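Got a structure here, written out as structure tokens. Questions coming.
For this view, one protein chain was removed and the others were kept in their places.
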């Protein structure tokens, strides 16, 4: 069965993929449908949804167009999710690979290091990091990456430990390939599948983390993200519940979609035998 | 017919008596209010934080109190005289006043408080003491202050927070900060400290031996500590709280709460402090160093919009550097109305090239964050390239202290007299790194310095008026800082709490005269 056929077998994954494509479309279409900055104060504050043309989701505390914010926010969420996951991978993959391949003391030290990071409550650590570095897209991405890499390292380590004694690795060693070549050319390509699955789930987590940080007021003030919109609406929730509602639904759908796609990728890339699904 | 007439007469009589009765203060009752954030301590003077002033202002007293027009009223000082040359102030203290522990209040307490206690602990007091040559107790109930030269605002400095009267017999000769009485403050005020359950409530009870007959009417005041703004609003709504001092509830909740039954609102009670919101503009470097840019910023901002949308229409858009509560305000100046066209003209004139500048919001809550967003939009619309930089209190303090900013929000107290609260922002010898409260913008103008320094010690008031008028003209043209808003800090309270605001500091000492109509 081809990759896509296996993927499509999981109907949830298909639904997820469609939703994800819609979100991406939102991000791309935003500057076309709403060319003005979502920060522009364009109308009376607190307009309810559907009360006026051009403002399908109403306006917020400052008279800004909620629909515009929602669509521009899609781009922000996806960007932060992707970049922070990539950075987390850049940290976790090498660490896990080295630990898993060499074993022994190196493994011990690296694992204690990883364990240490896993003991600290990671959201609390993210808050402290962003606050120390002052909130900006850079500090948020770094903070998310720093709290997210341990599971990557563990996974890669486990994979490397199980693969390092395979015959083709032995063969490569006999032929005289250097360790780094073996790691990069021989073993790593075979670990890509679980890493990809993990990465898709990590993007989802990154989006949740970013929105939580923005909600608490630790977001980049120049960037209108969904989390920011929910946070800004917190004090007026009694007067204008819709300001929190729509961005929250957007986050929910995006994260849901990513999880479904992740499961689909899992099925497609790691076909398992006799699974009662 | 007889009956209707009789009815009418008795109805009139009833109305008349109840109207008369409504003016008679009732004794008794405990008022529940809120203090936010929790004060670090209650020894006023040792601690100058706003929450401490609010609560402890009911425990301690100063020599004078001030009306909402900032006229001095007698408190611990019954009367006073100022010498012809404006250099000698003689205060006649009230007799028969006792501290909460029973000891008598005398002139020795005054001398100790002003000369020793506050000199060591209180920066605002030190600023005033600079002008004082000597403080002497000529007898048990008379204190003479001799100044080095006339100092116009001197009489305004005797509010409870600046020169709090503290008991000499408990503090003299001790390490003030470690004094055992700090946990149980002893003052002369209408209320005595009773109990402090950290994180929950501070309880004050009536001072039965208070020197003013019949006062206070209330049996006690409980200051509740509720960390969350929304919870405070709920507590007020379900009537567990009677008074919401300003700043305890988010601006967005105020209209809704004010409309409730039996809820009254007043903007009075802050005249002494006169909170004034400003925009620091870095006079040293960047586009903000050019006067035309600063003027453009003033024209670009829609201050009325901010007042209406963010501050519920409360407060006042200031004309210029002197707020409307400040003495000697010059109101002949051309206002900086919302005029984006004029702003663009000015930017063209100076050749603004689109260089990016940063704006630092005040990290004090939602309203300020929204305000920064609004101003950012206003500026973008006239072509100024501006980026917001988020920061917290620590970062804000540091960046301002290091002059590492282009535009930054702030608010200061003007304290009524320009020599107390306004000049410090514009005097060139007040330029020093490390503080966000001095001349942070780096404005240096010799004539302005001259005028301010002369006016502080000029005598009489007519002289001061002339000088201050001229300085305002110069400042209005130079725009060293942006003048955003005279903040309206409303106090919300149940209408049956009568007579709450009777001074320029509002609830800080208001409970002395208040009574419950229940």
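Should a chain be cited, it is by its letter among A and B, assigned in written order, with residues numbered from 1 in that chain.
As a convention for this text, contacts are C-beta pairs under 8 Å (C-beta built on N, C-alpha and C of every residue); 3 or more make two chains touch, one makes a residue touch a chain.
Criterion: contacts and distances are computed from a predicted model.
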Protein name as given in UniProt for the chain not displayed, "NADH-quinone oxidoreductase subunit N", "L-serine dehydratase", "4Fe-4S dicluster domain-containing protein" or "ABC transporter permease": "ABC transporter permease"
Identified contact with the non-displayed chain, of B:65, B:87 or B:224: B:224
Selected from B:234, B:289, B:333 or B:350 as touching the chain missing from the view: B:234
Touching the absent chain when the full complex is considered, from B:148, B:324 or B:435: B:435
Interface with the unshown chain - residue positions in subunit B: 32, 38, 40-41, 47-50, 123-124, 126-127, 177, 198-199, 224, 226-228, 230-231, 234-235, 238, 240-241, 363, 392-395, 397-399, 401, 413, 434-437
For subunit A, residues in touch with the removed chain: 12, 115-116, 118-124, 127-129, 131-132, 134, 204, 208, 211-212, 215-216, 227, 230, 234, 237-238, 241, 244-245, 247-248, 251-252, 255-256, 259-260, 276
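Methods note: only the chains that are shown with their structure count from here on.
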Subunit A and subunit B, separation of their C-alpha mean positions in angstrom: 48
Interface residues, subunit A side, partner subunit B - complex: 37, 39-41, 45, 61-63, 131, 134-136, 217-222, 232, 235-236, 238-239
Subunit B - residues contacting subunit A, complex: 229-230, 250, 252-253, 256, 305, 309, 361, 366, 369-370, 372-374, 376-377, 380, 387-392, 395
